[in-house]
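Removed: one protein chain of the complex. Kept in place: all other protein chains.
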Amino acid sequence: MIHFIILIIAIPLFSAFLLPLIGKLNEKLMKFWVGLTLLLTSFLSIFLYKLILEKGTLAYTLGARFPSLTAPQGFPIRIILIGDALSGFLALFFLFIVFLSFLFSLKILDGYHFLDPVRSQNALAEAQRKQALLEISKSLTRKTSNGVDKFYTLYLLLLVGILGFLFTADFFTLFVFYEINSIATTGLIAFFRNKECFKSAFHYLAVFAVGSLFLLFGVGLLYSEYGFLNMAIIAKNIQFSFLDKVALSFIASALILKAGIFPFYFWKPEAYNASPVPAVILSIVSSLSALYVLFRISFDVFGLNIIFGQILILFSLLSIFAGVFLALRENNLKRILSYLAISELGYVVLGVSSGFLMSNTESGFKAIEGGLFHMVNDILDVGLLFLIAGIILYISRVRNAFEIRGFARKHPILAGFFLFGVLAISGLPPLNGFASKMMIYESVFHLSPVLTIIAILGSILVLAVLVKIFASIFLGAPSEENRDYQVIPKVVIAIVSIFIILMFSIGLFPKQFVTSFVNPAAKALISQQNYINSVIH
Amino acid sequence: MISFIFLVTILLIVIGTSGAMFKRNLIKIVMSVNIVGAGVNLFLIALGYRSGGVAPIFTNAPSLNMVSPTPQALILTSIVINLAVTALLLSLAVLIYKEKEK
Amino acid sequence: MSKIVKIVSLITLNPIIIFGLYIISHGHLTPGGGFQGGVIVASIAILILVVFENDINLSKNLFSLFESLGLIFFITLAFLGTFKNTFFYNFLANKFWFLGKTIHFGINQGFLNSGGVIPLMNLAVGIEVASALSLIAVLIMSKKKYD
Partner (left out) sequence: MVNFKKIKIISLVFFSTFLVLTISFLHPFGKPQAVEMDNYFIKNAQVQTGSNNVVSSIVFDYRGLDTLGESTVLFTAVMGISLILMKKKYEQNS
């Protein structure tokens, strides 16, 4: 079925349109509906990936007589979606992660009813707690009233934005999906509705409104030059004149803003700190999809440009360092993790862009593979740490990482999970971070040994930051002030263990993973001609 | 050769960007974002203009020399998106103001 | 507000609605379309909210329902093309029956019975935009917050 590629975008969209109506009826039905949608979309993505592996790159023309009618007059006139091995693989993987984070959100957001001040142990608090329980039992049987239905609507819409990023081959559609991403993320940031949330949501949206308009300006420049909006035909006609460079700089800066690496990372800690953890996972996925589009545009559409590749390498090194050094002076757990997320994205950019500088060599291909492989590991590692941070906040309600003490005594399992996350993110064997970082180190060495040294140094600093936090949160005697407000739900532990199992299995069998998933993806990314030929025969 | 209309669009974009960078007032930031949006929309619509062209609508059209329709379709989308962003920004601004009052 | 304002605004209510519907329904023939007409229709909600401040209670749920219905109508029209051709295929154009009058190239006076799914999509988007903007106005301008 060739329609899979549009159904994977249209089905979550349809479901999101229906969700406010279902949410009015019943909360449980609504959650079931969201889960069903995510499951269906995940299955579609599996079939789509299989189809892509069988038939090669797929192009789907929206509104044409038949889907493969891409260029009736020798040039495309309609919107075209392209699915190749890279975007199909990323969609498959992202949907899996999103489904896990959805399961996580079910439990975590349920707990947010229990918001009575149980800090004092008197009878009044107990009565309030009972009142809250009663309220829940009412709300479960009747309609939703706490905004969870709106949360899940925005959740699905953000997913649509991410999938649109992955499959679109049209510059203006890219702009539209960019806006869907920004607005849905703004809503998710403001979910808890306190002053901090509103402020960071306002800053986020103001920055991204200007950023998306810059993207549109760049698209307009390309349109004035070539008269088309399709990426493939622009890639075919590209001349790299001055206007093209300006357009590339505008589009790339908007995408770097969305990805949140070096020059424009300032929104990240604020936004991640304010939004609930399941939304943070989705936000990381959205950043990664923006990076995918950045690679796609800068290397497939605009072709190889040495200076741009060097600028990207510079940015990646600076983001590795900026992330770590800014994390050193923070004390809020989620802010620290968001700075580390910036530095992890730096490795992805370092791998892929240095791979393109060494194109047509073996180490260059390996660097691209390493970068794309690190995309997978980034979301697993950073996602795991964020999930654990969410659990810690859920049970202790303390945001300052240095105020929590002695968690290992009370929750040894949590300490173990966190330790796995620390080892994986800092690239120690035998976990997944080691596999991809090793590939990046080895291959980047052929471009310049300095890059490898800097990258290893960054990893060591990440380890230093995280060991400090681990010692402060988990070690030592538990203090009297930190009381548990919740027990850890079993489902949450199961989800985190799925993450751990995935990380272990990738870390133990990296070769198999790379040859079966990452290798076709990297081949799809480097062949510009293949991308053009899928539209213009 | 620099056309006057493109210069105007650049002026609007620069004014909007500087407003978004320097102003602290939330409403003024929203206005700046809108000014940038107006500049970019004007830029796009100016790209599609052909001298002496009429609107690309065949109903009782005065002539068949028509301006490029694609930019018009694009800014139609872009304007509505700007509207949505403005609405969300304004309601956030109202909420921040109310939180400050308390 | 004063009685004069209320009465005058009630008088202007009908022409505004009719003008908005005209813009929506002639979207495929004249300048205009779903968005523009929807905005004009939504201006009624703002007029009512400004003029009848506390006397009238506009239902948020109704607007929300219509917004979702408009969007579902829109995406269903897009889905219907998928069965035989592709997503967003204009399956009604040039089919001689409902909205399918064949148009030849050139200047003409405009036929309402043409355009395929475009008038239907205009209608769907018109419903969606009108109710969405009304809902935004109601949410921001209503005195008391809702639960």
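Quick notes on this one:
Residue numbering begins at 1 within each chain, and the chains themselves are lettered A, B and C in the order written.
The rule is short, and it goes like this: a residue touches a chain if its C-beta (ideal position, glycine included) is under 8 Å from a C-beta of that chain, and two chains touch if they have at least 3 such contacts.
Please read all numbers here as calculations on a predicted model, not as lab measurements.
Shown chains touched by the hidden one, complex as a whole: A, B, C.
For the options A:Leu38, A:Val160 or A:Ala401, the residue in contact with the chain missing from this view is A:Val160.
Considering the full assembly, A:Phe75 is the residue among A:Phe75, A:Phe321, A:Phe445 or A:Phe504 that touches the omitted chain.
Chain C residues in contact with the hidden partner, per the touch definition given at the top, are 27-31, 33, 60, 64, 67, 71, 74-75, 78, 87-88, 90, 93-94, 99-106, 108, 110, 114-118, 121-122, 125, 128-129, 132, 135-136, 139-140, 145-147. Remark: the residues of chain B touching the chain excluded from display are 1-7, 9-10, 13-14, 17-18, 21-22, 46-51, 55-59, 66, 68-70, 72-74, 76-77, 80-81, 83-85, 87-88, 91-92, 95. Along chain A, the points of touch with the absent chain fall at residues 13, 16-17, 20, 62-63, 73, 75, 77-79, 108-109, 111-113, 115, 145-147, 150-151, 153-154, 157, 160, 164, 172-173, 176-177, 179-180, 183-184, 186-187, 190-194, 197-198, 201, 221, 224-229, 241-243, 246, 274, 276-278, 390, 393-394, 397.
Please note the rule applied: only the chains that are shown with their structure count from here on.
In terms of C-beta pairs in contact, A-C outnumbers the other of A-C and B-C. Inter-chain spacing, taken between the CA centroids of chain A and chain B, is 30 Å. Chain A and chain C have centres, each the mean of its CA atoms, that are 36 Å apart. Centroids of chain B and chain C (each the mean of its C-alpha atoms) stand 23 Å apart. In chain A, no residue touches at least two other chains. Within chain B, not a single residue touches two or more of the remaining chains. In the complex of the two chains, the chain A residues touching chain B come out as 172, 175-176, 179, 182-183, 186-187, 190, 194-195, 198-199, 201-202, 205-206, 209-210, 212-213, 216-217, 220, 223-224, 229.
Listed in rising order, the residues of chain B touching chain C in the complex are 55, 57-61, 64, 76, 80, 87, 90-91, 94. Put simply, chain C touches chain A in their complex at residues 61, 64-65, 68, 71-72, 75, 78-79, 81-82, 85-90, 147.
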